[in-house]
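A protein chain is absent from this complex, but the other protein chains hold their places.
For chain A:
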Amino acid sequence: MLEAKSRWTPYWQAAPLALVFLIFFILPLLVTFIVSFWTYTGYSIAPAFVSDNYLTAFDKCFSSLPDLCTTFRTYLSTLKFCFLVWLITLVLGFTIAYYLTFEIKTPTMRIVLALLTTIPFWTSNVIRMISWIPLLGRNGLVNQALMGAGITSQPIDWLLYSSFSVTLSLVHINTVFMIVPILNSMSRIDRSLIEAAYDNGASAWQTLWNVIIPLTKTGIAIGSIFVITVVMGDFISVGLMGGQQIASAGKVIETQITALQFPIAAANAIVLLAVVLMIIWTMLRFVDIRKEL
């Protein structure tokens, strides 16, 4: 009786979360995968098992090389945003986490400031983005200030509906995903290690490079996964802040869904998933994130 109970207890304990994962994660993914092989016309979709959708997604992509087809150009643009946003959030997130961990002396202050970084989350994604518009628009605050100060004679156009504004809003939304995991690994670093490095003649930069960064690696990897997966699939920021003029992998899927072309959208989603998984897999080859769990 007791034996049977102890053998099954872990499974029961894991069951609720497993169920949630099954219904809201595995199942939709499976459906997406299945639908990606279906056929569709302008007004209907029908179960089938054809690879047409994948062929359409990469139509003439390989035959026209070295010229890039639309799909490749879209992915290139998405990857470019992804890399830029990843780099900027990494530098920002690391710097902020460093400041909170090593420069703030009292734990209370550290918690207060760490909570401050989460304040942007009190409003929705879309509101956070839209609020950039009055700031960056042609007659926005930034342009008025620049012209008022006599720095420019006419409004700067590239502030809004540009790659700049897309990157800006993505950085704005995602930096906290980088801060939290890095802060978590950094705060576990024993202070005496920093002292030991100093005792061994390491300069501040040498300590950073040889002690702090290696010991923060797992936090950096986890933060990077958050940021990369979010940015790779983003279509709201790219749409809103890019003035619906910039293509991204997520945007393509969104457009196809709006046109009710579910099978091709599903195929593109599977391709996107594969690309993101490859990026993460590559990253995990360098860092063992299980150490952090």
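Points worth noting:
What we mean here is this: a residue touches a chain if its C-beta (ideal position, glycine included) is under 8 Å from a C-beta of that chain, and two chains touch if they have at least 3 such contacts; residues count from 1.
Following the convention adopted for this analysis, contacts and distances are computed from a predicted model.
The unshown chain of the complex is recorded in UniProt as "Spermidine/putrescine transport system ATP-binding protein", chosen from "Spermidine/putrescine transport system ATP-binding protein", "Aspartyl/glutamyl-tRNA(Asn/Gln) amidotransferase subunit C", "NADH-quinone oxidoreductase subunit M" or "Aldehyde dehydrogenase family protein". Considering A:Leu27, A:Leu55, A:Leu193 or A:Ala274, the position touching the chain not shown turns out to be A:Leu193 (whole complex).
Of the options A:Ile104, A:Met147 or A:Ala202, the residue whose C-beta touches the omitted chain is A:Ala202. Of the candidate positions A:Ile45, A:Ile156, A:Leu215 or A:Ile236, contact with the hidden chain is made by A:Leu215. As for the chain not pictured, it touches chain A at residues 190, 192-193, 195-203, 206, 210-211, 214-215.
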